[in-house]
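Yeah, one chain of the complex is gone here, protein chain that is, but the others are all in their spots.
Letters are used for the chains, namely A and B, taken in the order the chains are written, and counting of residues starts over at 1 for each.
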Amino acid sequence: MLVYAARRVLAAVPLLLGVATIVFVVLALAPGDPASMYLRPGMSPETLDQIRRNMGLDAPLHVQYGRWLLSFLQGDFGQSLASGIPVKDRILEVLPNTLLLAAVAILLAFVAGIFLGVMQAVRQHSPLDSVLSGTSLFFYSMPSFWLAIMMVLVFSVNAGTVWGWPVSLPPSGMVSDGYDLLGPMARVRDRLLHLVLPALTLTLVLTGGIARYVRNSMLEVIRQDYIRTARAKGLPEWQVVWKHALRNALIPVVTLLGVYFPLLLSGTVFIEYVFAWPGMGRLMVDSILLEDYPVVLAGTFLFGGMVVLGNLLADLLYGVVDPRIRRGDG
Amino acid sequence: MGSWMGLALPGLPHLHRGKWLEGGVLLSLWLGLLALAVVRFDRIVGAFRGGLDERIALLTLVLVLVGVWAWAWRSGSGALSGQEAGKGHVGRPLSGGWAAFRRNRMALLGLGAAVALYLAMLLTPLLAPFDPLSMPAFEEGGDLGLRLAPPSAVHIMGTDQYSRDVFSRILYGARISLIIVLLAVGISVALGTILGAVAGYLGGIPDAVIMRLLDMFMAFPSIVLLLAIVALFEPSAFLVIAALALTQWPYTTRIVRGEILALKEREFAEAARALAFSRGRVLFRHLLPNAMPSVVVVASLGIGNTIVLEAGLSFLGLGVPSDIPSWGTMVDQGRAYLLDSWWVVTFPGLAIALAVLAFNLLGDGLRDALDPRQGERLAR
Partner (left out) sequence: MKQVLSCSLLTALFLMGACADDPDTRTMDGFCETALARVDSFMATVSGDGPEGVRYGGMAVVGAPAEMGGMNAFAHGDAGAVQHQLFVNLMTLVQYDEKLEPVPYLARSWELSEDESELTFHLRDDVRWHDGEPTTAHDVAFTFLTAMDPRTGFPNPAFFQHYLPGEEGVEVVDSFTVKFRFRPHSEYMDTWRAVAIMPRHLLADVPPEELARHPIGEVCPVGNGPFRFVSRRPGDRWLFEANPAFPDGLGGRPFLDRYTYRVIPEQTILLAELLTGGVDVHVAMFPNHAARAEAEPGLRVVSFPYRSFLFAGWNSRVPKLSDPRVRRALTLGVNRGQIMQGIHGERAVVVNSGIPPVHWAFDPSLGDSLPYDPDQARSLLEGAGWVDRNGDGIRQDSEGSPLRIELILNQNQERQEVAEIMRVQLREVGVDLRPRVVEFATLMGRITSRQRDFEGVLVSWEAEFRLDERDQFHSAAVDGLWAFSGTRDPILDRYLDTLPIITDRGEAIPVWRAYQSRIMEVQPYTYLYSAYRRNGVNERLREVVMDARGEWASIRGWWIAPEDRRTP
């Protein structure tokens, strides 16, 4: 299995380089000019050319690409065109924030999704089933940016003044101003408060899909013989459902994690934008708009790598869970 | 007795016999459409001289009225008990699931909403109370007070910052949103199916090439590609549709390939090959039709996802440029007014959510009805 995993990872490297190359080509073909962000009234064309030269944009495309590829293969992601800050620093600075948001949201979504899915499976075709699946699917169907703004309206702007709630959640950012002056407990509290809205929004969007999946998986398990046996033994129903059935129903669900996590990273783009969360998604959007290709390429490579790893993980888990699945099927 | 009552008022006999749901739907559809015809009588008359759009709307109105009437007549007179008229014929491999689908109330709701959306698209010229483009406040001698009017009897969803009627714009916007999405999904599903079928059936080198390509696209954070393409090039309908299709096809390919691989081993395929049918014939006549149920499921779920994606692009100001904006663009342009004039952006937002919900319910229902085990592979 280790050999198989190693082979997959190695095979992914040219793949990811291919992906990054496509992005490079797209950015290179785009009509805009990264230097134009420095345009000012009164500037002469010569000055603009000079700026372009200073940014290293005067070289022909294949040279720019070669330069990038060479340094990339040596593990150097280069410098951001927009700010001159090393790309590695930029990414390392924001990546933990995205991971934090994604991890919390995934955890919450799995807990809620599993709970809802089991409830629905136990009461299949009941009104509760319909209502729950309707509701979770409704949130799943909402554009996340839209839900995010609504959440701010309800829990932040109107929380104190209109509804009279004691806490109004901070609408944006990761920490309050003056965070570094707080004591350790207050810091944790401050971070948690800032995390609530973005994480909750993301959770609401995700839960529907997971609940659906758990429900189907549970339905299949509940029909199996050993569940009937457990019931026949006279075990209480909750024990049958939450212990015996769920344990087996969860196995395929675990593999979902591998698929979800990397997808989430790009799924947080809108959430990060609305909540001004300094994460990968916003970095990518900003960099794309500025045609800051070193950042975009590194980010794409990173995203792509996570997708590959996630898929590999999911495949391996599948293999463990269900030996019938043949490996190497792609 | 029931039948002649049904002639005059479809649905009444059903109510009479205690079939509340079916009767209610039939009766309200019938009355609603008639009311529409009366209220918009002048436009119906004008439609004979009007453009293609108006004529299509008129034709749709007539067809729907006839359809409702025929449905009521057939089911009301008891001629048909098991199978529904019209809607049941989704194709051979699909028909088996219809009974299962019917039992799923949420799925039926989704189907109903999707059909209603489709009809509304066709009927828009008759349904929309105002011209979606006219800005009375900014025309010669206009009154700025007409802007941002809250919902009222005249403007049931209020007016926007340009004094245009929000309801009418949602109706017209549905066309833009749905046409973009349907085209994108259509292209991606067609492309995905062909590639998946070829990969699955031929195996070997074509399979390897297609699968590596697929891996590449799957490894792409689709939003990055979408943004890069749409933001940096000048947004146009073609570009948005192509970009959306480009990021969606791998999902279809993966599923179709899996299906074909499984079907290839089945007896009927063996038999076909034993009869020395050509490869193309085996693939297109015998294997693909049996893979179609999965394709239908992916397509309907894909519509939901693509509506959200398109709305997201529009939200970042990168939607399709057009006089009549898509729903996403309406949310984008109206959200500055969210805090003081909630209606400008809430209704388009709800329209997006409901349309996506309808297609997701439909897709889920189809999936359950056709093959409950498939769900695993379709998680977003």
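The working rule: a residue touches a chain if its C-beta (ideal position, glycine included) is under 8 Å from a C-beta of that chain, and two chains touch if they have at least 3 such contacts.
Keep in mind it's a predicted model, so treat the numbers as computed, not measured.
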**Fill in**
Sole touch to the unshown chain from B:209, B:271 or B:336: residue B:336
**Request:** Identify the residue among A:241, A:256 or A:274 that touches the chain left out of the display.
**Result:** A:274
**Fill in**
Checked against the full complex, the residue among B:32, B:46, B:129 or B:142 that touches the missing chain is B:142
**Message:** Which parts of subunit B face the unshown chain closely enough to count as touching?
**Reply:** 133-135, 137-140, 142, 144, 147, 161-162, 231-232, 234-235, 316-318, 321, 323, 333, 335-341
**Request:** Since one chain isn't shown, list which residues of subunit A touch it in the complete complex.
**Result:** 30-34, 36-48, 50-51, 53-55, 79, 83-86, 89-90, 93, 96-97, 99-100, 103-104, 107, 149, 152-153, 156-157, 160, 168, 170-182, 187-188, 191, 254, 273-276, 278, 282-283, 286, 289-291
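As a working rule, only the chains that are shown with their structure count from here on.
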**Complete:** Note: subunit B sits from subunit A at a C-alpha centroid distance in Å of 28
**Request:** Please give the residue numbers of subunit A that touch subunit B in the complex, ascending.
**Result:** 12, 15-16, 18-19, 22-23, 26-27, 29-32, 125, 130, 133-134, 137-138, 140-146, 149-150, 153, 157, 209, 212-213, 216-217, 219-220, 252, 256, 259-260, 263, 265-267, 269-270, 273, 281, 284-285, 288-289, 291, 296, 299-300, 303-305, 307-308, 311, 330
**Fill in**
Touching subunit A in the complex, subunit B uses residues 103, 105-106, 207, 211-212, 215-216, 218-225, 227-229, 231-234, 304, 308, 311-312, 315-316, 328, 331, 335, 338-339, 349, 352-354, 356-357, 360-361, 364, 372-373, 375-376, 379-380
